[in-house]
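The complex appears here minus one protein chain, its other protein chains still in place.
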Amino acid sequence: MAKEQLAYDEFMKGLWRENPVFVQVLGLCPLLAVTNSAINGLAMGLASFFVLLGSSILVSLFKSYIPKQVRISCFIIIIATFVTVVDYTLAAALPVIHKELGAFIPLIVANCLILGRMEAFASRNTLRMSVADAFGMGAGFLFALVSLGAVREILGVGELFGIALFGANFEPWVIMILPPGGFITLGVMLLYFNWLEEKKNKIDKQLATEDGVN
Amino acid sequence: MSEDKVEQAAVADEPSPARLIGTLAIAGLVSGVIIIAIYLATFETIKENKARELREAVFRVLPNVSKMQKLLLKEGKLEVSYKEEKGEEPIYAGYDDNNTFMGYAIPSDGPGFADTISVLYGYRPSDRKVIGMWILASRETPGLGDKIYKDAAFVANFDDLAIEPPIVATKRGKSKPNEIDAITGATISSVAVARIINKGNDYWVSRLPEPGAEPAYVEVETPPEAEDAQAQ
Partner (left out) sequence: MGDLGWIFISTLLINNFVLAYFLGLCPFLGVSNKLEVSFRLGLATIFVMVVTALCAWFLNTYVLIHAPYLRLISFIVVIASVVQLIEMAIKKTSPALFRALGIFLPLITTNCAILGLAIFATNKGYGLWEGLVYALGAGMGFTLAIVLMAGMRQEVEKVNAMPKLIRGFAFNLIISGILSMAFMGFAGLFSSS
């Protein structure tokens, strides 16, 4: 029971409390480049999720066999293998999406989030916890990609997942699906998360002082 | 004394170079096997996807065409080719159901408003006309520049277009056979498309064989492209 609780906690940590994008600000490169629509964000999110989960399992299974001097090289080989698998699979199964994401699929390798989780978590924890962590972080990254893609698509094209939301009179903010829109949308979303964090800290402080009085 | 012990322990912890290299070699080997496996497993599908995409583009720019073959310029002569060659600059010949030659599909690219635009256009040598245009890749501004492929009226400009004198994009409404209507708000992209096609013509028109002397359609059992095209 306690174990279940811990694994659940790891998952929630990645999804929200320590969200890789909104709180830790990692993996920005694929994040901003492909989120000009929700569907692209979803595809990139799932691809990264798969790579993160697969690499976490392998690294966690073989952690005691990998000498620490060559661990980074081993991690990169493992990650690059999974990315190649994803790249070819997408090209075969979903050529349209593959063309849309283009060169950014191989660039998943350079996503510091994935290598970071290997180094900081999977190589030090049990398989079970690593899987929970990968699920949480992967889901958190996916959540960030899809929400960013959705906001940019809604404002920039007036559609969501390709379905028109507004009437013909809607004048789309084209800038939102162009590069500047990516920077600005993420900036505003980070502001929102900062604000949440500050509000939470205030409440915590208040509770702490109240406890002190009691 | 104690320091010695610590050092010894450190040395004992230090894996031998052979072990380090061994670990990396095993990792590399396993990774290589997996990558080759996935490459072989997906190779045919990816090749078919690419061939289908190309075929669809060629059929789009050449009306009434149901078969195509790749042509390469070798020593000044156009030859039918099935192999992938490095640095090749192919064009494609389209044929109808009776294997009659209908026109060439010529790829060309050049600077657009944002990034390089890649164009495929259909060219009919018998009356020296462009008979279709399709954008293969571009990063033009959504809502403005991307009308070069989203705006059917603009694409229709290229359905029957004389190439001499060179194609001109005009804002005042086309009046001559070599003019196209530029898109309002995306003049630069429109001009770029015209310029890219002119560039393709500059290179290819003088190198194409005389009308009537085009390479005949070769029925071959090997290339899957031909079979697929017939199946469709």
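A and B label the chains in the order they appear, each numbered from 1.
In the analysis below, a contact is a pair of C-beta atoms (placed from the backbone, for glycine too) under 8 Å apart; a residue touches a chain by one contact, two chains touch by 3 or more.
Here the structure is a predicted model, which is why all the values come from computation and not from measurement.
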item: For the chain not depicted, the shown chains it touches; value: A, B
item: Residue of B:Glu79, B:Asp115 or B:Glu164 in touch with the missing chain, whole complex considered; value: B:Asp115
item: Residue of A:Ile39, A:Leu53, A:Val70 or A:Val83 in touch with the missing chain, whole complex considered; value: A:Val83
item: Chain not shown, touching residues in chain B; value: 31-32, 35-36, 38-39, 86-87, 110-116, 139, 141, 188-189, 191-192, 195
item: In chain A, positions touching the absent partner; value: 25, 28-33, 76-77, 80-81, 83-84, 87-88, 102-103, 106-107, 109-112, 115, 175, 178-184, 186-188, 190-191, 194-195, 198
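The definition used in the following text is that only the chains that are shown with their structure count from here on.
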item: CA centroid of chain A to CA centroid of chain B, Å; value: 33
item: Chain B contact footprint on chain A (complex, rising order); value: 65-67, 69-70, 73-74, 77-78, 80-81, 84-85, 88-89, 91-93, 95, 156-157, 172, 174, 177-178
item: Complex contact set, residues of chain B against chain A; value: 15, 19-20, 23-24, 27-28, 30-31, 34-35, 38-39, 41-42, 45-46, 49-50, 53, 141-144
